[in-house]
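Complex shown without one protein chain; remaining protein chains in place.
Every chain is named by a letter (A and B) in the order it is written, and numbering of its residues begins at 1.
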Amino acid sequence: MHMANELLSVPVAAGTLAIAAGALGFICRRVRQVIATEKLALMGILGAFVFAAQMVNFQIPAMPGTSGHMVGAVLLAIILGPHLGTVVISSVVIIQCLIFQDGGLLALGCNIINMGLVPCYLGYFLYKLVMTGQFSSLKSYIGAMLACVLALEAGAILVPIQAALSGVLAVPFSTFLITMIGVHFLVGFIEGLITVTVLAYLQQVRPDVVIDCLPGKVRLSRGAVLITLAIFAVIAGAGLSLLASDFPDGLEWSYAERPDQPDFDSIVSNEDPRVAAVDDFQSKYTLLPDYSGRASKLGQIAVDEVDLSAGWTSFAGVVGSAITMVAIWLAAWILRKRQPSKA
Amino acid sequence: MSKAIEIENFSYGYPDGTMALSEIKLSIEHGQKVVLIGPNGAGKSTLLLTMTGFVKGTGKVFVDGLEVNRKNLKQIRTCLGSCLENPDDQLFMPTLFDDVAFGPLNMGLDTEQVKKRVADALQTVGLAGMADKAPHHLSAGQKRAAAIATILSMTPKIITLDEPDGSLDPRNRNNLIKLLGSLSQTLIIATCNMNFAAAIADRAVLLDNGQIIADGDAKEIMSDFKLMSEHGLEVPTVSD
Partner (left out) sequence: MHHAHIDKFAYQDSVIHRLDSRVKFIAVLIFTAVVISLPRTSLSIPVCYAIGPFAILVLGRVPLRFVFRKILLVSPFVLVLALSCPLYDRTPLTVAFGPFIWRGTVGWMRCFTILGKFVVTMLALIGLVSTTRFNDLLAGLQKLGVPKLLVIQLGFLYRYIFVLIDRAHHILQARAGRKLRSLGFKRELRTASAMVGSLFIRSIDTAEHINIAMQGRGFDGRWRSISKLRIRRADLLFALAAVFFILGLYVFIRPVLQ
């Protein structure tokens, strides 16, 4: 899930960019001291490998028409260690932004944190945690599974948090959060399965590559997969029923007419002192004063007080802009006609 | 004067025990154009890597009179340039300029010298004016030429090429033959395409199972039908 510029406010974007830049700078300095010359090329190629691996898709059971593919962060962190893994995945995220325009320039900080830093470090440590002590096939299976699900979930949870801090979306925080958790539960499950089977494959074909992280053979038995599937189903079911009881109005939100319910209490409202503080902070540090704030504020300014002159100004602005763009295009076209291009 | 390459009783085995090269004796004079011929897996690539010091075995290897060891490695690698089989491995920088400049920069040359070397090397291989292209925008023939340019820019005395004719169409192969013919350096070329070998070399070394089977005049060896077919090779169809 690539965060977009438009879902962020400048302070949140700047803050996450600063955190990501600081962390990456620190990791790069540390890695540069210990890295062997021959690892330089390896890291670069593995970044490209992540792109290629994401193209390998396969059918997901019980959901015809959908196919899954891997994310790769946890696999790389397990094989390369969290520092190198983070550098590789971060570079993938940067390339996705700069070459493929996936995720915005200002959202880069968020994306590096959500998809690189958090999954790599969390995934690596969870895997190592489970793997301490005697090696067993089941342990490595559970370790990889747990690492993938929790690491990807942790990254995914950050998306609604960042969006909520920015306050751009009208979608209630909890709804967004629950959707992200739900979707990434599935994504993490598939990631876990692939990660485990890829590790098992490498163990079989090139044991020298995975010797540090997987010292023995892994057998992926049908029973283990079925049991995981069952556990996941139970967790998913429990999660859903919990939601249903905790947020009875979870789905009704979409039909709630705020004007009819003046005391309607949304999860993210600026009555909450923390939210108000964030809002305050943001209005202080945004480049343009934002008069619109969050939902309840909006309600006060907008209702049926039409300022017709302001309407005309914006109309003039849009029409003027359109004329300017057409003029630029025409001018460039005429110039190009007059000077035959050399290319 | 020292020989370009002097190999004495060199042997190398893979970690699993199979011998990749055994008891190799080879001596190549400066200015010779030598082809290493032999079937797949004969040990051609390993022999070429031996000369650059990437494969360490028993026996002695000298390049331009210098023994191949850790101390001499840097000097040897400026004197002997090796071009890998796959140009995609050889061209690892974002632009052609950076790739061709990589060697000269590592030699410690200053910016002006580096720029001149890059321009000269690209001129030689016929890619003048394409310095700013990205490798993935080049055609197969251009990539091959570019890979050779990355070596030429270091002005080595000896150049080794591993299967330089791989995946080239006839026109590109002819261009490559012309280019290699115009070079004054000692060339050591591994190939299993006999027509290509016959068009360039004046000396052939036949390698099979990690051993040198025959070594001598290229025409003589490659026209020996029995010898060639015994080792899974063929006699060139065009001869001049």
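Convention: a residue touches a chain if its C-beta (ideal position, glycine included) is under 8 Å from a C-beta of that chain, and two chains touch if they have at least 3 such contacts.
Note that the structure is predicted; figures quoted are calculated from it, not measured.
Across the entire complex, contacts from the unshown chain go to A, B.
Only one of B:Ser22, B:Thr52, B:Gln142 or B:Asn175 touches the absent chain when the whole complex is considered: B:Thr52. Listed residues A:Ala18, A:Ala48 or A:Ile235: the one in touch with the omitted chain is A:Ala48. Although one chain is hidden here, its contacts on chain B can still be listed: residues 49, 52, 54, 74, 77-78, 81-82, 84, 86, 88-95, 98, 101-103, 105-107, 111, 114-115, 132-137, 150-151, 154. Although one chain is not displayed, chain A still touches it through residues 1-2, 4-10, 13-14, 24-25, 28-29, 31-32, 35, 37-38, 40-49, 51-53, 55-61, 70, 87-88, 90-92, 94-95, 97-106, 163, 168-172, 175-176, 193-194, 197-198, 200-202, 205-206, 209, 222, 225, 253-254, 256-259, 286-292, 295, 298-299, 302-308, 310-322, 324-325, 328-329, 332, 336, 341-343.
Just so it is clear, only the chains that are shown with their structure count from here on.
Taking each chain's centre as the average of its CA atoms, chain A and chain B sit 47 Å apart.
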